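Note that this complex is displayed minus one protein chain, with the remaining chains in position.
Our next item is subunit A:
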Amino acid sequence: MTASTQSNKKLITYLVLGCLGMFGFGFALVPLYDIMCDTLGINGKTATTAQAYDQQVINKSRTIRIEFMAHIQPGMKWDFGPTTNVLEVHPGELVKTAFVAKNNASKRMIAQAIPSISPGLGAKYFHKTECFCFQQQPVDGQSPADFPLVFFVDPQLPKDIHTLTLSYTLYDITEKTLGEALTGPQAQGVTP
């Protein structure tokens, strides 16, 4: 093997490894993105599990406006909306509200609600002790359902945030979970 083919081979090896590394990096961006969003709290994503209520003090001097929004995946034959559009709450106060949904299709469907908070930086100060978005929600055809939500706003919420908008988008995941959800134990939380 001559000197120049040897140095070619070495360089090619590095470059191919670089390519494979970058291909892997593309996929590594997926968990990296989630970690970044979680730690920096920049994506408006709230926690996916219930948090315990641990507030001793309610800050009555501060009032936060909480707005609720509801969206439905296009083509999904449901009604979905908040029972109250706006709530004025004090940081630290445990608040109970609900969304209502109705499955207008003729068959049983399973829905998943995905929450999002705006402004995104407020997301990590919005704690839910109970949320319909923590579980999949099976609802019979032509039936209504109550979706309860219990939350409190962290008193650490930055001073410049006066309003938090909580938006839920409802997705039809019937097909994705058909097998387990219809034959296995029913997901809790829905009593029509």
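We take it that contacts are C-beta pairs under 8 Å (C-beta built on N, C-alpha and C of every residue); 3 or more make two chains touch, one makes a residue touch a chain; residues count from 1.
We adopt the following convention: contacts and distances are computed from a predicted model.
The protein name that UniProt records for the chain not on display, among "Membrane protein", "Sugar ABC transporter substrate-binding protein", "Cytochrome c oxidase subunit 1" or "SusD-like N-terminal domain-containing protein", is "Cytochrome c oxidase subunit 1".
Subunit A residues in contact with the hidden partner, per the touch definition given at the top, are 2-5, 7-8, 11-12, 15-16, 18-23, 25-27, 29-30, 33-34, 40, 42-44, 73, 112, 114, 118-121, 169, 171-173, 176.
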